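Structure below; questions to follow.
With one protein chain removed, the remaining protein chains of the complex are shown where they sit.
Chain IDs A and B follow the sequence of writing; residue 1 opens each chain.
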Amino acid sequence: MKALVIAEHVRGELRPVTLELISAAKSLGGPVEVAVIAKDPSAFTDAVNVDGVHEILAVAVEQDEFENDVYQGAVEQLIAERSPQVVLLGFTVGSMGYGPALSAKLGTGFASDVFAVREEGGALVAERSFYGAKVNGEVEFPGHDRVVLLIRPTAWQPAEGAGSAGVTEVSVPPAASRARHKDWVEVQAGDVDITTADFLLSVGRGIGDKENLEQFQELAEAMGATLSSSRPLVDAGWIPNARQVGQSGKTVKPKVYLALGISGAVQHLAGMKTSGTIIAVNTDPEAAIFNVAHYGAVADLFEVAEELEKLF
Amino acid sequence: MPVLLGAEETRETFAGLETWEIVLWYALIGVSVAIFAWGVGRLVVKYRRGRARTPVGNVVERAVSTAKIVATHTWIRRRDPLSGLAHLLVFYGFVVLFIGTAILAFQDDFAEPVLGFDFWHGWFYLGYSLFLDVFGVALVIGVTVFAVKRGLLKPFRLSYWRPAEPAPPLAGEAKAYRLGDWIFLGSLFFLALTGFLLEAFRIAVDDPSFEVWAPFGWLAGQAFIALGFDGAAADSARATTWWVHGVFALFWVSSIPFTKAVHMLAGPAGVATKDERAGRTLLPLPPDAKPEEVGYATIDALAPKHLLDLDACTKCGKCHAACPATATGYPLSPRDLVLDLREVAEGSMGNRAALGISPRFPEHAEILGTIKPETLWSCMQCMACVEICPVGIEHVPIINQMRRALVERGEMDGQLQQTLETIYTSGNSFGEAKRKRGRWAKDLDFDVKDVRKEPAEILWFVGDYASFDPRNQLISRALARVLRLAGVDFGILYDGERTAGNDVRRAGEEGLWSSLAEENLETLAGCRFDRILTSDPHTFNTLKNEYPQLGADWTVVHHSQLLLELLESGRLRPRKGLGYRVTYHDPCTLGRFNGVYEEPRRVIAALGCELVEMPRNRDNSFCCGAGGGRIWMKELKPEDAQRPSENRIDEAVGLGAMDYFVVACPKDVTMYEDAIKTSGHQGEVELRELSELVLESVAPAG
Partner (left out) sequence: MKVVVCVKQVGSLGDEVEFTDDERDVDPDYLDYALNEWDSFATEEALRLREAAGDGEVVALTVGDEDAEDAMRRALAMGADRGIRIWSEDLAGADPITIARALAEVVGAESPDLVLCGVQSSDAVQAATGAALAELLDLPRVAVVTKLELGDGSATVHRELEGGLVDVVEVDTPAVLTIQTGINEPRYATLRAIKQAEQKEIEVREPGELGAPAARVRRMFVPPKGEGAEMLDGDAAAIAARIKELVAEKMQ
């Protein structure tokens, strides 16, 4: 099964998910081709040249940054020319903009947030979760000899090892881009970078009131931890975006991740499940976070917080 | 002193007045009465602009009960017997003097000229004089007590302290109010003083001996005589004083509708129109109400009764002193709310509006903008204000109606919105799956009947907190065991139960309440039972008082009532007296709302416990802070202020060594368990719910 991986990059940096996609592609056993679509593809071709990649397709485009129509046009052409059975994109904001569109246009199979794939008798079977990650499901694509998959970040380990793939330049006609990048707005600076913290104390909806945040801020300081949170608190404006852990926030890998009052929505787990030691406290014994935590306690987080306060 | 009887014991009414002066006098009476009538008329016009409707009831019954209440001053005397007594003196002083004048007018203007009957002399006159003198002095004493209270003792309720600044253009008129209060007192004093002086001067003219029957005036008269101020000098003083007293009195009467004096009319009117079920039974929305007409968004949306309430307020401050929100520093004082709304009403529909005097509010003032939303959301709907108000003001329904308008506009805090949405989706405020509702019963060593499937004598409507909150689940199990021991045939609705909606309604989401009620009614209609039991006073209140609005016809008991029944009938036998020293917190919705004060106390006594009353108990109980949906809202108190529940725990700790702080409401359990910790009294006081005490007492040993 031939796999085509579309590399992802932002502002000159290759995104780690690209190497994870390569691992996923390799697991299917067939040839793996990686497409780099950028103004200057050569900036990334070395980074994607890892063991297991058969060919690198360098597609030069006029645009500095990602634009939906540009990527879609380029990938459409690549599919036509290279005939992969599987096209692998990351389940990322960028790919959400064109991956499904690609599938709709070309009439391929489609599934997103996929964390496992395998071949069964020449056909592809993917696994994804449903209903807020409480159940998993096997998805098949009957009648399709081509499937577009958006792969869940951190589901695979990044591919490693030096590769020896050749780079082929592919030229695409300039795209009429109907959604054009204009500018960047920086993440609110002046705040801490949670990705470098060794110890994160993370809070979720379980803390209830905005008022209670202070208590946990103090606890974090007392314990020597950096405060972070799940998305709902950021949406509510209680905590700055820079401290958000999760799929649409930051991915973190501290030595210790202490989660208080976080249920473990899949989007959040994606951002922290590779942490060294995960300790979770939640009143709900069925909270999904306990599936990834190393240590858990079903308890009232305020009571535990108070006790912790006394100890530190 | 020889007492003569007969025609000599009298006095000339218009002594020393020329005819034109008498004519002028009657003309002034006419003017005064006309202004008075105009003022009263304008008030009536203002009230009739109100759109909502409140229940009227039996007019005759109401008139009779109002007369009794006013005559005995039962409402005014509550919680402040001294002021109550003083007001009695002022009231009856005023009434008697007024009747005295009326009698004289009747004599002079009707009985004598028309009927040829002259009764104002002899024994009648002497009795009359004595009576009026005594009551005149009573009036002075009353006014003096008030002046001392206000000027020297300065109780909290009379301070115009506001927990929060009012929103512009309201001014928060403390200075003007204070001035008005003193002027009012002063004017009464002035009337009495000039009245006595008049009498004294009259007596000093020729010292008729029978005037000893007007003792105080007589004494003053003797003093003037002794000072040599008699005869012609006294007469001239009398003549001047007569006009001063008379004109001032007429002026005073004409000013009644425009000053604090209006409470003489509006107060009894407020008492007469008070809905006894106000607050505990909220009124449904008119079915065809348009979105703008939901609740009180503009001043003319208020019911006439409520507009009247705004004028009835005498600024006594009893509600202000009783309110737990005010005590905690929330931006709400029930008194200030009433006075602020009064400003708006006057400024848009009253005399100020008619005469173009500032501060003015545009027609149909948007009270939702003028009153801050935080003020309305601070209310715990605990009814302390309504319960104590001497003139029958219905603060709680007014606030509730304003909340309805806010909810209709979607203007509420995020947490409340979230909770209401959760209740809508999952039928309970915890967001738990419906099937988990009966889970608490699984840990019992017996099965609890599903009353949807089998008939039971008692249908136990458990309620959200008692079903889902872990601490309260312990209590539910305790109660279940007690009922089992007593051999009570009971069942629960399992996942058929929805939150009864008491607090949803109090938060102002009327539509959600009726939707929940309809669901519950339907479920209950399919069940067979004799009575409904509930362990949650909020559930108790709405099932008992409000569900009948939608057709329910049940007997509803609270578990304290059922437990008492079981103990008194012997179905529950205490193994031995527990011997604990306990105090009991009256839940607002059980006590103030529904008058269930004694049953929990008798249960405690039957268990052999010693009850030490909280200083603020029964109708004066201090709310834990969870009511009115506040348990679902964000904190509005100042950061460093003590929560109402902490305040209450401090009060309990102040009673000295105590075994338990006993409660009978699941929300109290939650709030007070928390407050015991956060107030730093953990270890000094322990909480027990009534069912837990009963179980301890009746459970078999071992």
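Going forward, a residue touches a chain if its C-beta (ideal position, glycine included) is under 8 Å from a C-beta of that chain, and two chains touch if they have at least 3 such contacts.
Everything numeric in this text was worked out from a predicted model, so none of it was measured.
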Contact partner of the left-out chain, one of A:S23, A:T45 or A:S112: A:S112
Touching the absent chain when the full complex is considered, from B:A37, B:A102, B:A223 or B:A433: B:A433
Absent-chain interface as seen on chain B, which is shown: 285, 291, 294, 407-408, 410, 412, 414, 417, 420-421, 424-426, 432-436, 509-512, 514-515
Touch list for chain A against the chain that is not drawn: 10-11, 65-69, 91-94, 96-105, 107-113, 125-126, 129-144, 150, 178-188, 198-199, 223, 231, 234-235, 241-242, 244, 247-251, 255-256, 258, 266, 276-281, 284-286, 290-291, 293-300, 303-304, 306-308, 310-312
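By our rule, only the chains that are shown with their structure count from here on.
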Length of the line joining the C-alpha centres of chain A and chain B, rounded to whole Å: 61
Residues on chain A engaged by chain B in the complex (per definition of touch): 209-211, 236, 306
Of chain B, residues touching chain A in the complex: 414-415, 634-635, 677
